[in-house]
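I have a structure here, written as structure tokens, and I will follow up with some questions on it.
Every protein chain but one is kept in place in this view of the complex.
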Amino acid sequence: MADLLVVLALTLVVAAATAAVLTRDPARQALVLALLGLALAVLFTALQSPDVALSQLAVGSALTPLMLLLTVRKVRGRGHRGGRKRGRA
Amino acid sequence: MNGWLLAAAVVLALGVAPALWGATTGPLRRRVVAQNVAALLVCLVMLLLAQGYARPSYIDLGLVLAVLGPAGTLVYARLLAAELAADPPTARVTRAMTVLSAAAPPLVVLPLCVATGPGRSLVKLLLIGALLTAGNTISGRAVSGTTSLPREAHDG
Amino acid sequence: MARTVAGSAALRVTAEVVGWWAVLTGLWLVLISRVDLLEWVVGSCASLLAAFGARAARVAATGRSGSA
């Protein structure tokens, strides 16, 4: 019973990580990765390592998505042009 | 396992797990909304865990997530704006999200405040609740408001 | 005349930074668990930095200085 939180958090981590692998579009993958980061932070906290959880939250909640999405934008061409050419930019 | 930890487990199972499902399937609008909701709920889980493990210093996790969670959602709202504008969340979803952002933090923070008792940590809890409510309301608005926004009103 | 305008602008800048500084120092005192002299010193220095950050951000966002 005491490990319920650890089991729950682990399940969430496994589900989110699998979903991140199965998601093919990088922009959508960034969203799943953010969820994976949140699940990992809960797992770390449940395992009594708040320092690691804080690192995960600091890096995973805004910084990594920003870098990923900027890279996606660069690879697909500049936002306004890509937006006009295709629906999804 | 005390009541606080049980509450955290309930929020994880009934809140974060469906949010994960929402963020991995369906159209982009649903995924971004689910991410916003997940950040809100995990912040509340952190507060509950801090109380459940009787570790006041764990509160800082909730504090950090209360400011960075909305910032994360704003990143998506900004960089996926074209796609979100083409297919924004429905008004019903937006309203539900606003209600959740306003209602969920007090539901968790107020019992925590009662358990904490008067003092500086009480003020800190209230502050986290306020930051969380304001931040998530705004980020929810940014996700849904990309088209409903009048094009002239850009100078606040 | 020019000096009065400059003087009132400087006053406004000071008021903005000092206002933010007071709010942020209060915030710092809420965040910490135990108050002592060093906390006060470090807290007010950090708040001053963040207060200048607040002003710089507002000026950068509006693209002009001085307006409230």
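Lettered A, B and C in written order, each chain numbered from 1.
What we mean here is this: a contact is a pair of C-beta atoms (placed from the backbone, for glycine too) under 8 Å apart; a residue touches a chain by one contact, two chains touch by 3 or more.
By our rule, contacts and distances are computed from a predicted model.
**Q** Write down which listed name, "Formate hydrogenlyase HycD", "Sodium:proton antiporter", "NADH-quinone oxidoreductase subunit H" or "Branched-chain amino acid ABC transporter permease", is the UniProt protein name of the chain that is not shown.
**A** For the chain not displayed, UniProt's protein name is "Sodium:proton antiporter".
**Q** Among the chains included here, which ones are touched by the excluded chain in the whole complex?
**A** If we consider the entire complex, the absent chain touches A, B, C.
**Q** Identify the residue among B:Val75, B:Met97 or B:Leu126 that touches the chain left out of the display.
**A** Residue touching the chain left out of view: B:Val75.
**Q** Write the list of chain C residues that the hidden chain touches.
**A** 20, 24, 27-28, 31-34, 36, 38-39, 42, 46-47, 49-51, 53-54, 56-61, 63
**Q** In terms of residues, what is the contact footprint of the unshown chain on chain B?
**A** 57-58, 60-61, 63-64, 67-68, 70-71, 74-75, 78, 81, 131, 134-135, 138, 141-142, 145, 149, 151, 153-156
**Q** Provide the residue numbers of chain A that touch the chain removed from this figure.
**A** Counting only chain A, the missing chain is touched by 3, 49-51, 53-55, 57-59, 62-63, 66-67, 70-71, 73-82, 85.
Note that only the chains that are shown with their structure count from here on.
**Q** Please tell me the distance, in whole Å, between the geometric centres of chain B and chain C computed from their C-alpha atoms.
**A** Taking the mean C-alpha position of each chain, the two centres sit 29 Å apart.
**Q** So how far apart, in whole Å, are chain A and chain C when each is placed at the average of its C-alpha atoms?
**A** Computed from C-alpha means, the inter-chain centre distance equals 35 Å.
**Q** Could you grab the centroid distance between chain A and chain B? Build each centroid from C-alpha atoms only and quote it in angstrom.
**A** 16
**Q** Can you tell me which residues of chain B touch two or more of the remaining chains?
**A** 57
**Q** Enumerate the residues of chain C that touch no fewer than two other chains.
**A** Correct list: empty.
**Q** Going by the contact rule at the top, pick out the chain B residues touching chain A in the complex.
**A** That would be residues 1, 5, 8-9, 12-13, 16-17, 19-20, 23-24, 28, 31-32, 34-35, 38-39, 42, 45-46, 49, 53, 55, 57-58, 60-61, 64-65, 68-69, 71-72, 75-76, 79-80, 82-83, 86 of chain B.
**Q** Which residues, counting only chain B, touch chain C once they are in their complex?
**A** Contacts found on chain B: 56-57, 63, 120-121, 123-124, 127.
**Q** Provide the residue numbers of chain A that touch chain B in the complex, in ascending order.
**A** 1-2, 4-5, 8-9, 12, 15-16, 19, 22-23, 27-28, 30-32, 34-35, 38-39, 41-42, 45-46, 48, 50, 53-54, 57-58, 61-62, 65-66, 69-70, 72-73, 79, 82-83, 87-89
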